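Here's the structure we're looking at; comments come further down.
Note that this complex is displayed minus one protein chain, with the remaining chains in position.
So, subunit A:
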């Protein structure tokens, strides 16, 4: 038998169509469901560079708040290193990071506002240290819709210090398999909108801004009295690359952090509406310092086609959608809870497009409906 015969046999056998087991098939379906329900969002890009949501932006809020806690004495005295915030000269660092790359993903103003309205975390459980890695939650913001908090990490491990980013993992009781780290709010498990992935901010220092959406809570809202806890079991170091790479180092340990954020809704503004066109109804708009929320009814005949939405202000500036949730009604219509970037605009235009329409070459995607609405 010649080489080509073997090649044919190998090819024939390996290309055999195989039945995918039910459990695996279900995992495909579960992933599709998460995508369709908007539980997972595609990250946006700036200037063609891949960025992780909130990483560098997180530094902004961290910076604005941590600086309050810094004093000259603490900063220059290495003997007190354990007592000082993990991040040092934060403002200079942020400026460096901003200069070297355009602000990623989220509108810069929103992060400035989150920083402005956040409060220092003073709970004694906001710092944890183990295996040469210390973690700290230093500032938190909660407007009732979103919880943001800064998370900083300092590593004394030289190899880990080579990482461009460090991702945090958690372990379920009795399991040796790590999972993307989650947190609990009053004991209920909830995942942040993005993996807890800390970006290198300085030598040995990594930071991120963790975001938790109320819509991801089991009841869709935050409890008035909140205890937030993290139980981190491992930190994995990664190096940036055009294609995702495996972690090069993992340090296992135990880092338990907890804090008690305050909900402040005083800066939120909600307008109830009935802006209707062809069965599409904008029912409510809320603006907070961090985001804009729009509640839309999609009629049943269009729900099945899952039309795309584009929100702009009246000057045509697009306000980008960050996430959302769809609740299907008994009649087949949808209530679509959409989360957009923060904006100063009060007058909007929502356009719905039939993105799945069959199109001839160069034919534009058809506009289904255009709904102007105002908060004034």
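Convention: a contact is a pair of C-beta atoms (placed from the backbone, for glycine too) under 8 Å apart; a residue touches a chain by one contact, two chains touch by 3 or more; residues count from 1.
Throughout what follows, contacts and distances are computed from a predicted model.
Engineer: Which of the following names does UniProt give to the chain that is not shown: "Phenylacetate-CoA oxygenase subunit PaaC", "Sigma-70 family RNA polymerase sigma factor", "Hydrogenase accessory protein HypB" or "ABC transporter ATP-binding protein"?
Structural biologist: UniProt lists the chain that is not shown as "Sigma-70 family RNA polymerase sigma factor".
Engineer: With the missing chain put back, one of A:177, A:272, A:330 or A:376 would touch it. Which one?
Structural biologist: Per the contact definition at the top, the residue touching the missing chain is A:177.
Engineer: So which of A:34, A:172, A:256 or A:318 would be touching the chain we can't see?
Structural biologist: That would be A:34, which touches the missing chain.
Engineer: Among A:19, A:224 or A:330, which one touches the chain that has been omitted from the display?
Structural biologist: A:19
Engineer: Of A:43, A:172, A:269 or A:318, which residue touches the hidden chain?
Structural biologist: Here the residue in touch with the unshown chain is A:43.
Engineer: Using the touch rule from the top, list residues of subunit A that touch the missing partner.
Structural biologist: Residues 1, 3, 6-7, 9-11, 13-21, 23-24, 26-28, 30-32, 34-36, 40-45, 48, 50, 176-178, 194, 242-247, 250, 306, 308, 355-356 of subunit A touch the chain absent from view.
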